[in-house]
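The structure appears right after this line, and notes come after that.
Shown here: the complex without one of its protein chains, the others still in place.
Then we have chain A:
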Amino acid sequence: MPDLSINFAGIKSPNPFWLASAPPTNSGYQVMKAFDAGWGGAVWKTLGVPVVNVSSRYGSVDYRDKRMMGFNNIELISDRPLADNLREIEEVKKRFPHHAVIASLMVQSRQEWHDIVRDAENAGSDGIELNFGCPHGMCERGMGSAVGQEPEVLQTIVEWVMEVARIPVIVKLTPNISDITEPAMAARRGGANAISLINTIQSIVGVDLDLFAPYPIVDGKGSNGGYCGPAVKPIALNMVKNCAQHPDVRLPISGIGGIETWRDAVEHILLGASSVQVCTAAMHYGFGIIREMTSGLEQYMREKGFRTIDDMVGRALPNVKHWEDLNLKYKVTANINPDKCIGCQLCYTACEDGAHQAIKLNSGTRIPEIIDENCVGCNLCSLVCPVEQCITMERRDDGTQHQTWKERTEADDIPVTFNDERAGGLHHWVPEPAAALGKEKHKTLPGKARQFEKVTVTE
């Protein structure tokens, strides 16, 4: 039986799944309900200075019929009185002593930081998270991402906090910066015990085509908001990896961004996160999704033989390399399984128009054929194919050779001609430009192509 419990920079939790600081952790009621449902921890909705909010706060990116592929908000930190929040933290901790309750904080002056850190500790919080991430509203008041984007300011505030903190301190980073490791290193210099990332990404999720205003709309106007949800996972993963690989960061990482299933969580963990936080998925489906997450994680660990979460943390990091370290001798080409092919020809049109003209159609069948000499092994066709495992990328080199760009550069073997084997070498076949004209018009424009021009009648 795998052990899901974690000790994250001294914060203990029965499983690595925490609710991120956001509306699902707005009250003691919600956090208790979440713990009851199986969540391991919760980062309380950010506490700080009094705020006012606007009405109409969220926007969504939908993909066809799928709602909330991406999600954005223009909400601020907690709008509930500090005293209420602190009292409820205390109540939750009494009822759930073994679950992790982390107080997210955001204030301005050194004194305010000292006061609020002490308040959070006195309420029984297991840790503190410093919100240096909010990309709207708070940054205009010199807080949130305004801090996260200035490593020196960030470091100073962390130092203030560390002057009084007796419990672990996590610094939450904003992704609205070109190099995420800069604020991460600043957090370490300031003495923080861990980092968490990412907060939301500055965004406009859409524009109302009738009102000419960005979503969400507040009385005919809108503002940039913070982007999160499934769409941001790739950005979060890359940033988690950057922090995890950087030799000068060396802090436990709480991975956040686009986590909805156990798979997403495992990806964050394999790239270096040792706890994960979830917001949008809980806002979309409620706390019940935790059942799928814990059972999926447990099953995966069992199958892989991982006993603890720590066994898995960062397991993919050694395989994340710079481009120049990849094996240039490795070669795959696409292979279509004709028994599975349903004849949609999406692979054909994708490769023909969007890649390397390496797929052809034969008359009398809807099953396309790969032209091996032209296939550069880009994967595109296998990505567009709607049938599971129908197009597979097969290895074509014999596996005996290995050469990287770095090795070539060091050996002074930089190419002087366009003779890339993966593009068919010097003989790479590209159709004559003019061969494109009129090609397949009857197929690509079937409706319009059905013209009645060439009819002959008896006069």
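Methods note: contacts are C-beta pairs under 8 Å (C-beta built on N, C-alpha and C of every residue); 3 or more make two chains touch, one makes a residue touch a chain; residues count from 1.
Throughout what follows, contacts and distances are computed from a predicted model.
Per the UniProt record, the absent chain's protein name among "FAD-dependent oxidoreductase", "S-adenosyl methyltransferase", "Nitrogen fixation protein NifU" or "ABC transporter permease" is "FAD-dependent oxidoreductase".
Touch with the chain that is not drawn comes from one residue among A:M162, A:C344 or A:A423, which is A:C344. Residue A:K443 is the one among A:K221, A:K360, A:R396 or A:K443 that touches the chain missing from this view. From the options A:R291, A:K321 or A:R366, the residue with contact to the chain not on display is A:R366. Residues of chain A that touch the chain left out of the display are 64-66, 342-346, 348-349, 366, 386-387, 440, 443-448, 450, 452, 455-459.
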